[in-house]
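For this view, one protein chain was removed and the others were kept in their places.
Just so it is clear, A and B label the chains in written order, and each chain counts residues from 1 on its own.
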Amino acid sequence: MSNSTLSYASSKAAPRAIRDIRPPLLELRNLSTHYVSQQGTRVVPAVDDVTLSIRPGETLGVVGESGSGKSTLALSILRVLPTAARIVNGQILFEGEDLVTKSDSEMRHVRGKRIAMILQDPMASLNPLFTIGNQVAESMRVHEGTRRRAAWQRAIELLKSVRIPSSETRVTQFPHEMSGGMRQRIVGAIGISCEPRLLIADEPTTSLDLTIQAQYLALLRDIQREHGLALIFITHNLGIVAKMCDQLAVMYAGRLVEYGPVERIFDNPVHPYTKALLNSIPRIDGMRQRLTAIEGQPPDMARLSPGCAFAARCPMAFDRCRVEAPPSVALEENRTARCWLAVPEPPRAAVGVA
Amino acid sequence: MSTTTITEVAAIRDTGRFRLLRSRDFPLVPVLIILTIALVAVFADFLAPHNPEVGKLAARFKPPFWMAGGSMTYPLGTDQLGRDMLSRLIFGARVSMVVGFTAVIFAGVVGTTLGIISGYMGGWVDQAIMRLTDAWLALPALTFAIFLAAIVGPSEMNIVIILALVYWTRYARIVRGEVLSLKEREFVRLAVVAGCSKWTIMRKHILPNVMNSAVVLASLMLGVVIVAEASLSFLGVGVPPPKPAWGLMLSDGKQGLMVGYWWLTVMPGLCIMLMVLSANLLGDWLRVKLDPQLRQL
Partner (left out) sequence: MRQFVLKRFCYSLLSLFLLSVTIFFFVRVTGDPATLLTEPGASEADIAAIHQKFGLDRPLVVQYVLFMTSLFRGDLGQSFYYQTPVMDLYWSRLPHSLLLAAVAMAFSLIIGIPSGIIAAVRIGSFWDSVGKVFALLGLSLPSFFIGLLMILLFSVYLGWLPSSGSGTPLHVIMPAFALGWYFAAAHMRLTRSSMLEVLGSEYIKLARLKGLPQRLVIAKHAFKNALIPVLTLAGINLVLMINVAVIVETVFAWPGIGRLLYEGISFRDFPVVQGVVILGGAMIVAVNLLVDIVYAVIDPRIRLGS
C-alpha cells in the first residue's frame, strides 16, 4: 500500500476531464462560519470565505491541521453547528438549492436523506442504549416512512453490504458488543441507508488501526462506486488523499489556501503550506524525510493578524504577507490558491476577495 | 502504510475561557448579607434593645410595630414568653455564626487531615479511612447528628463537635481525590527524591495545594451546617433554651402559627433563609472561581 501513495493519484487524471461538463452537485460560495462568544466580544472565524465545488461521484479531500476548520466546514454544509457557531456569509448550493436559506425543517429532509455524514469516533457515535438494527433502520423510518419490519430487513441487508458477518444476529446487538472497525462500518451503513447523493466522512479512520483502516477505505470506495456517491473526505492523512480523492482542498486557519485536482497539486503545489505538507510525506523511494510537519504553532484563531495566517510559519513570507491577507487566486481552470506568491506581477486575476 | 499525520494542536478552546469570564460577577449582595449578619453577631450586646432571654409575661405575643397593637418598644414583636423578637434574632445570629463557622472549620481540619493522610499514605490506612467514610456517609447526616445529640445531650459545644463529626467525611473524600493526583506531580516526586519525610511533604507540599478545594467546600458546607444546627434546635436536641437559636425560635413559634402569630416563625425562618442562600451563592461562585474540578459537586 505504501508504495503506491503518489503514483496512484496521477493515474486518475483521465476520467475527470469528461465529468467536468456536468453541473456541480455541491458548490460552496464564499462560505464563512464564525464562532461568536456569548458577549459577542470574541469572534473565531472557523471557516472563512471558502469557495469550492464537487461534482456527482467525485471525491474531494479536505486536509488541514486540527482546528483548521475542516469539521466546522462539514457541519456547516449540514447546518448542524454548535450553538455558538453561525454561518455569517456565503451560499451552499446543493443540487441548485441554497441550503443556507432553508428552514430548519427543510434542512431535516436534506440531512441523512440527501447528504449523509460519518463522524470521527465510531465508539462514541452510536447510541449505547439502542440496538444496531434500531439505529440503522431509524433514518429509513424517518425519511422514507418505511415500516418497522421492512426497515429492519433493509438494515440487515445494509449491514451485509458493509461486510458485517452474520448481520441477522448483529442487528439485535448493542454497540458495545462490536469492535471499533465494525462500528465504523455500521455508521457507514447508516450513512448510505437512504441513498444520499453526497457522503461527508470526517476523519472516519483516525481511530482505527492500520489494517482496519485499509479495509474501511476500500469499502468506502466500493460503496461510492456502487451508489455513484460524491464523497467529501476530511482527513489529515495525505496518503489517504492520494489514494481516494480527485480534488483536494487544503485548509489553514479557516481559509482554503489551495484547492484543485489532487494530482496537479501533488505535482506542483503553489502554496508554501501545501509544499510543506507534501514535503513531510515519506517518499516512495525509501529516502524518508523527517516526519515533523511544519515548524511553529497554528495561530490563535481569535486573534488572527490582518495578514496571511500562515505568514509567521512561512519560509517564504515577505512584508506584504504580514500586513495584507492574500486573495484567492485562480491559477488555472478549477484551481485556486491563497498566496501572494501566486499573484502574477502586476496583480492580474484576483478573484473572490469578497 | 507510510503516511503523514499533521501535528495535532487544539485550536478552539472557546468554552473554557468564556466560562471564567461569566463567573466574574461577584456575589456582592450575598457577601454583604453575610458580613452584616457577622457584624450583628459580634455587636449583639450593643445592638439588642432588650435582654433576649428574659421577657415580660405581660407583653406576650405583641405583633411587629406596623401591625395593630404593635409598638416601637418591640419593633418585631414578642414571643410566647414576652421576649423581644428583635433581640432574640440578633443574638440568634451569634449562635448561628459561631456554631456554623466553628463546625465548618472543625470538620474541615479533621476531614482535610484525614483526606491527606488517606490519599498520601495509601494502602491499609487509605482503605480504613475510606471504608469508615463510606459507612458514615450511609447514615443521613441529620439522622446521625440527632443520634449523637441524643447520646451526649444538648449544648452549644456538643453541637459543634457533633456537626464536625458528621460532616468531616465530605472533606475527606474530596481532598483524598485531589491528593491522589497531586502525588504523581513532579514537585512532590522531587521532594521525595530530596529526602523529605512523609509528614513534611504532606504539610509543605500537599496541604497548600488542597487548600483551594477545602475552602470551596467549607463555603458550600456553611449553609448545610447552619440548616443542620437549626434543624437540631428545631427538634429540641440543639442549642438548649433559653439561648436564642433561630431553629429553636421557629419550633417554639409553631404553636402560635395556627392563631395567626406568624412573626414568631416567619422572622427566624427568613433569617435562616437569608443566611443559607447567601452562603450557597457565595459557595457556588467560589467553586466556579477557585476550583473548576469541583464544579459538579
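We take it that a residue touches a chain if its C-beta (ideal position, glycine included) is under 8 Å from a C-beta of that chain, and two chains touch if they have at least 3 such contacts.
Values in this document were obtained by computation on a predicted structure and should not be read as measured data.
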Which of these, B:63, B:77, B:223 or B:244, touches the one chain of the complex that we don't see?
-> B:223
In the full complex, which of A:26, A:78 or A:132 touches the chain missing from this view?
-> A:78
Of B:59, B:272 or B:286, which one is in contact with the hidden chain?
-> B:272
Given B:32, B:54, B:139 or B:157, the one touching the chain that is not displayed | B:139
Check each of A:29, A:143 or A:255 against the chain that is not shown and name the one that touches it.
-> A:143
Interface with the unshown chain - residue positions in chain A | 38, 78, 80, 83, 104-105, 107-113, 116-117, 119-121, 124-130, 138-139, 142-143, 174, 176-177, 187, 190
On chain B, residues whose C-beta touches the chain left out of the figure | 131-132, 134-136, 138-140, 142-144, 146-152, 223, 227, 230-231, 234-237, 247, 250-251, 254, 257-258, 260, 262, 265-266, 269, 272-273, 276-277, 280-281, 296
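Rule of thumb we're sticking to: only the chains that are shown with their structure count from here on.
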Whole-Å gap separating chain A and chain B, where each centre is the average of the chain's CA atoms | 54
